[in-house]
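The structure that follows is given in the form of structure tokens.
All protein chains but one are shown at their positions in the complex.
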Amino acid sequence: MNGVPMAAYLLLGLVLFTIGVVGVVIRRSPIVIFMCIELMLNAVNLTTLAFARYLPQFVAGRERGHTAVAGEMIVIFIMAVAAAEVAVGLGIIMAIFRLRDSTDIDQMNVLRG
Amino acid sequence: MGDSDFSYVPWIVFTPLLGFLFQALLGKFLIDRLGARGRWFCGFAAVLVVAFPFLLGVAAAFKLAGMAPAMRGTMVTVAPWIDLVGFRAPLEFYVDPLSITMVLVVTGVGSLIHLYATGYMAEDADYPRFFTYMNLFIVAMLILVLAGNLPLLFVGWEGVGLCSYLLIGFWYKDHANAKAANKAFIFNRVGDLGFVLGLFLLFCVLARSAGSVPDGRFLSFDLIRVQLVNAIGANPGYATAIALLLFVGACGKSAQFPLYSWLPDAMAGPTPVSALIHAATMVTAGVFMLNRMYPVFQASPVAGGVIAAIGAFTALFAALIAFGQMDIKKVLAFSTVSQLGFMFVACGAGAYDAGMFHVVTHAFFKALLFLGAGAVIHAMAHNQDLRNYGGLRKYLPITFLTVMAGFLAIAGFPYLAGFASKEEILGSAIGNGAVVVRISGFVALFTAFLTAVYMARLAGLTFFGAERWRELPEPHAHEDQALPALMEDEPDPNRFYYTAAELAEREAHAAHADHHELGPEHKPHEAPLSMSIPLIALAIPSLLAGFILGGERLQNWLYPAGVKPGLLGWDAPPWLPWVSGAAALLGIAYGLRTYMKGLPADQGWDMGKWNPLRRLSADQFHYDAELMAGMSVGGRTVGLALSKGFDPLFVDGTVNATGYTAGALGLMLRKLQSGYVRFYALTMLIGVLAIVGYLLYASKGGASL
Partner (left out) sequence: MNPNLFAFSVVAILSVLSALGVVFFKNAVRSALSLVATFALLSVLYLTLDAQLLAWTQLVVYAGAIMVLFLFVIMVLNLSKQPALIERRDPKLMLATLLGFGFAGIIGVQVVTPLLPPSEIVKDPVLAPNGFGQPQAIGMALFTDYGYPFEAISVLLLVGIVGSILLAKRRLR
């Protein structure tokens, strides 16, 4: 928006991302960890859109509007990937819980050396 | 560099090589098929391939003599050998007076000895093998003397060492012979270490200025002199180091003091081998090498003094030992060591041509003496002990006359061959500027006197006096023939060596049908013609070489004035010919007077009655025994230390430690794979932090925090 410096958006994105990162390490429930991952992804989306809006890339010679949407394309793809990832990830969590009947990620430590 | 055609010179080397191949591949086959005729044929072939190079050498010598002195060095290249970018050492032969002289000596004396050997080894079952090795030796020796560059010389050097080993251990089934062969080879090897180090140092020194040599052949003899004079003249320290290292090699090959012990033991080989290798040719390779590399030695007075001192000491030491020896071949062996010492005194004094002169004359009379001794041994049923001889001049007239000629020559009877060459040696040493060399000269003069005495002892005990073998009880006749069998505790799993029982049986059924054991009724007979002719042929130059080569003739031939500058002349004191002639005559007179009467009472079979000094000298003043004991103990210690200490600790330890460390590291790192996802996430966070921090801080040139 006019009057809002880009730094504000970046700062917000940074804070959200950090909260997400800390959440991943702190929480023991896999579902919540997953949610924090989604939070991180969204923070990234926000940051990217901010850059795209404030510093749009004009490809030389092709100054039609749609060539300035490169940043938004990234966000679309991130969203698509996030959706696919959530589907598969939750499937995995369900499969594990069917087996173990526990929601503690600290007890999922079979893959170790 | 002349433009004369010496392209036939490589055939000097290739002919005996063909002979070697012939003997090796076809010899046994021929003898098996054709019997005695085959044996004759092999012998003829063996002599021919050594005599033919002699003729080629004569032709080359005449051609060289006809050339102007400055042009007398021609390089004949046969094939490329070492061919690198900055360094080349092709297979090339250098034809100059020095090499042709040695070629004539080697092939001339060598062909006579080959002829002798056809008679001496006639009944031996391994006849073709003998001539295979002998021809191979001739090849190696000729490569050594004709070599055009140092690496090729070293090939010949090693080759003669190998052939010496093969020939000393010719009757290898007797353990003592095998040990003697090993000893010879190992002592040679020790010397070779010094030689090789000297070679490396020389290479390093010359490689620096190698740019001045157009085609990279900076170790070739036609180009080496100028480089040496430049490189070493500027830095005498290098000269001394290289000279001393090369001299170590010469010590090994030419049996000088610390490394002489192999030569007496080498008498275990057949007598022709002793004559050829250990009298006339191989042992003089050291002197030859000194002549080839004389600018190095010339540039270092320190090395010259060392060489002269060691030569004189060796000469004296060996002469003293010769007084206590009762084996005819051992006396001659120590005599060889002593005479080699003389040659080194000359080289140390700077008179390299005097050394070469003595090489030539020594080849004649020493080969003659050995062959004569061989004839005597042959006549006395292979018994070598002087105490069994006596009065043989009646039975072996030709041998007697020729051996006496050789004896007079070596004793330095005035104007014979030995006198002339010793004259030059003593003159150059006593007239030298350095004190050490002068002292060495006087020591050598005294040793010349001793030489006359002990050689007179040998001649007197052999040819004069009562016929002692007629009075001996049986056991003594075999005293010297007791071949030591395998010692009890030596393992011989392949049953390779004879046991004591087998040896006794072998002696009982002697292979020589016509040689019965030495008993009181033994009648010695003269040597066959094949052995006598070489004796006569060698006696002539022994008498005359002094006239032919003396004066300054050999010097002018080898080192013409003005062509090889840097050689000093010497001022022989005027009293020298008189004193040395008198010493020789005195020694001969004293020795013959004492020993012509027969065996003195205090040198008989009972060693308890011997003069203690003589007993000591019989044991080589304990040098050899101590050396062998020390080496075996020392070697054992070193071997044990390495095999039980160093090897398991360091070598195995390093390998094991590496494995152990890998395992331990792996165990530690295992703990990181805990299976806890949150721990992984935390680690990732730390990593990201590190990377981001580095990127944002370090690459920005510091923090603004």
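Residue numbering begins at 1 within each chain, and the chains themselves are lettered A and B in the order written.
Just so it is clear, contacts are C-beta pairs under 8 Å (C-beta built on N, C-alpha and C of every residue); 3 or more make two chains touch, one makes a residue touch a chain.
All values reported here derive from a predicted model rather than from experimental measurement.
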One chain is left out of this view; which of B:A122, B:L162, B:I377 or B:L682 touches it in the full complex? B:L682
Give me the chain A residues in contact with the hidden chain, please. 1-12, 14-16, 18-23, 25-29, 31-32, 34-36, 38-39, 42, 45-46, 49-50, 52-56, 58, 64-70, 72-73, 75-77, 79-88, 90-95, 97, 103-104
Considering the whole complex rather than only what is displayed, give the residues of chain B touching the chain that is not shown. 678-679, 682, 685-686, 688-689, 692-693, 696-697, 700, 704-705
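Operating definition for what follows: only the chains that are shown with their structure count from here on.
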Quick one: report the Å distance separating chain A from chain B, using the average Cα coordinate of each chain. 89
Would you tell me which residues of chain A are touching chain B in their complex? 21, 24-25, 28, 33, 105-106, 108-113
Listed in rising order, the residues of chain B that touch chain A in the complex are 670, 672-678, 681-682, 685
